[in-house]
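This structure is in C-alpha cells; I'll ask about it shortly.
Left out: one protein chain. Kept in place: all the others.
The block that comes next holds subunit A.
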C-alpha cells in the first residue's frame, strides 16, 4: 500500500479537477517522484472503482547533458568568440580549451572569427564581428522551460543531431473519478479473522478481492505408483467377477511346475538359457509329488490320457532346475493340482497379478521382468464360448467392447486364441491378451475329473498402463529410472473411461 498521505493528496487533487488530472503534472506540482504517484494510483485501483486511470504516453524533448551545459554556459562557438580578446589569440592556445575544437569550426562557419596565418608565432585568431547572438543557447533555454512549440521541427532535429536534445516517451496516468469515488478510503481487509466473526465487525469491513486467476498451493501429499494404481483396478475387476486371488509370492520356481506340469516339452525354446533365468544357488528343487511326477513323465515321454505325447526321453534333472518363473501359470498349475487333490471337485475361478521374468533383450517396451495378469476358470463342461463370453465381460469392464479372436499356438492350451481389440485411437486391431483351454495332457495327470475343462487368459499389466498414461518408454514407468514428476502428477485410474 502506498503512503496514505500521498493517496489522500491525490484524491483531493482529483476531486478539485473537473475532467481529471495527469499523474505527471501532479508529481511535478507536488515536487515528488512520478513513481510515487504511480504507486498511489495502483493501490487505489486495487480498491475497486474509486478512481479510473487511463494509461497514456506522451513524447517530449529533454536536454542532453551537453545540451544542459550549453544552456548554462553558452554554445561552444559563443564561448570561443568570447574567449578571444581584441588583440587575438594564438590558434594553438584556443585549441587547448575544452570547447576549442568544435567551437572554432562552428564560429568560422558563422563568420564570427577569422584566422591570420601571417602572424609571428603561428596562426592567430581574431574576432570578425563585434557582437554575436547565441541562438543555440536561446533555443535550448526555451526547451528547458518546456516551450517546445517555440521551435520548429527542423530546429529540433538539428539540435537532436548535435546530441543536445533528445526525445523521450513518458508514461503517465490520466486520472478521473471512479463510480464509487470518495476522498476518504477505508482500509480493505485481506482475510476474515476469528475476531471479525466474534465481534461481527466483518459486516462493516470491505474485503480485498481475490485473484481467481492464480493457482492454489499444492497440497503436501504422497502418491501411489501408476502401475500399482492400475493393478488395484484389475484386482477390483476380478473380485467383482467372483475370482479368488492366488498366492503368487514365489518368484523362484522349479522347471517342473513352470514347464513340465504344463506339458511344455523339455527341448522347448522357452526353456533355453536365452529366454529363461536359471539359478545357480539354489540350483535345484526337491520334493515333488512323486506319483504326479511319474504321470507327467509318462505323458511327455510315452503319451497317455488320449495323447501320443512328445515321445522323448524325459529327464528329472531338467525338471529339477530352478528358474525365475516365466509366467504366473506356474502358480495356476500348483493351484489346479491342489484342487485335484480335493476329495470332491468344486468349480473355481482364480486370478493373479504378479511379476514374471524373461531373460530377453531389453528395449523401450520390454524389460526382463513384468507383471502378468491371469484369470483361470475350472468347471465341468466349459466351452470355448464360455471363454469368449468371460473375456467379453472382463474386457467390457476395461472399457473394451469390440473383441475378436485369432487362432494361435501355445504349448499348454488347445485351442489357443489371441485376443484383439479395436483401438479407436490407432484405428486398428491390437493384441490385448492370450487365452485358451488347458490341454488334457496338463489336467488329467493332476487328477482332475475327465469332464472338467479349465479356461484361462493372460495379459501384461504394463501395456495397458502405458497406453492409459501415455508413456512410451517402459523405463520411465517401472524401475528406479521412474520419472517421479509423472508419479506426482498422475490422475486416478478409471479403466473404463
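Note that in this section a contact is a pair of C-beta atoms (placed from the backbone, for glycine too) under 8 Å apart; a residue touches a chain by one contact, two chains touch by 3 or more; residues count from 1.
By our rule, contacts and distances are computed from a predicted model.
S.K.: From the names "Bacterial surface antigen (D15) domain-containing protein", "Phenylalanine--tRNA ligase beta subunit", "Defective in cullin neddylation protein" or "Trafficking protein particle complex subunit", which one matches the UniProt record for the unseen chain?
M.R.: Not shown, but named in UniProt as "Phenylalanine--tRNA ligase beta subunit".
S.K.: Based on the whole complex, identify which of A:181, A:277 or A:422 touches the chain you can't see.
M.R.: A:277
S.K.: In the full complex, which of A:382, A:400 or A:448 touches the chain missing from this view?
M.R.: Of these options, the touching residue for the absent chain is A:382.
S.K.: Which listed residue, A:42, A:145 or A:223, touches the chain dropped from view?
M.R.: Of these options, the touching residue for the absent chain is A:223.
S.K.: Out of A:23, A:172, A:254 or A:434, which touches the unshown chain?
M.R.: Answer from the full complex: A:254 touches the omitted chain.
S.K.: Can you list where subunit A touches the absent chain?
M.R.: Those residues of subunit A that touch the unshown chain are 220-225, 227-228, 232, 235, 238-254, 267, 269, 273, 277-288, 303, 306-312, 322, 324, 347-349, 355, 357, 359, 367-369, 377, 379, 382-386, 388-390, 392-393, 404-409, 411, 414-417, 437, 439-441, 455, 478-485, 487-488.
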